[in-house]
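For this view, one protein chain was removed and the others were kept in their places.
Right after this comes chain A.
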């Protein structure tokens, strides 16, 4: 599955480890939540970067003590219909001020890109090659947003206020 990061298809430096895969000496690893919580010290004292795959039914607050030390959080969309990870993403970005990579994994399709970007994802494990290639074009599909989220895009309500004030200056 192609990875989109920074708006472009890129290689993935992370190696996904299962619960019982032996830990490689070096290199970046992406590990399941349970394993990460069990071996956090070992994992964080290695030379490579560490990322965590966090399931969408586990309280994201458990990860807070480690947020400064991990490079990637991968949230999971078991199907695109299951939207729990959008809440987890916003909590990570907006409540817990997580600034590392936030990766969407699972059934990630083109039609969710805008929602995901707005929720704080910046990295996408895209299911279909064609969707990954269409990323930039799709991300620009909308220019109007009604809700304030942590992505900082200005909301329609506030754009109206700005327009109103700028009109006021001229008169």
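Convention: contacts are C-beta pairs under 8 Å (C-beta built on N, C-alpha and C of every residue); 3 or more make two chains touch, one makes a residue touch a chain; residues count from 1.
Simple rule for what comes next: contacts and distances are computed from a predicted model.
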Name per UniProt, for the chain absent here [options: "Protocatechuate 3,4-dioxygenase subunit alpha", "Aldehyde dehydrogenase", "Sulfite reductase" or "Sugar ABC transporter permease YjfF"]: "Sulfite reductase"
Among A:1, A:44, A:136 or A:157, residue touching the chain not depicted: A:157
Where the unshown chain meets chain A, residue by residue: 80-84, 86-87, 90, 95, 109, 111, 114-116, 118-119, 130, 141-149, 155-161, 164
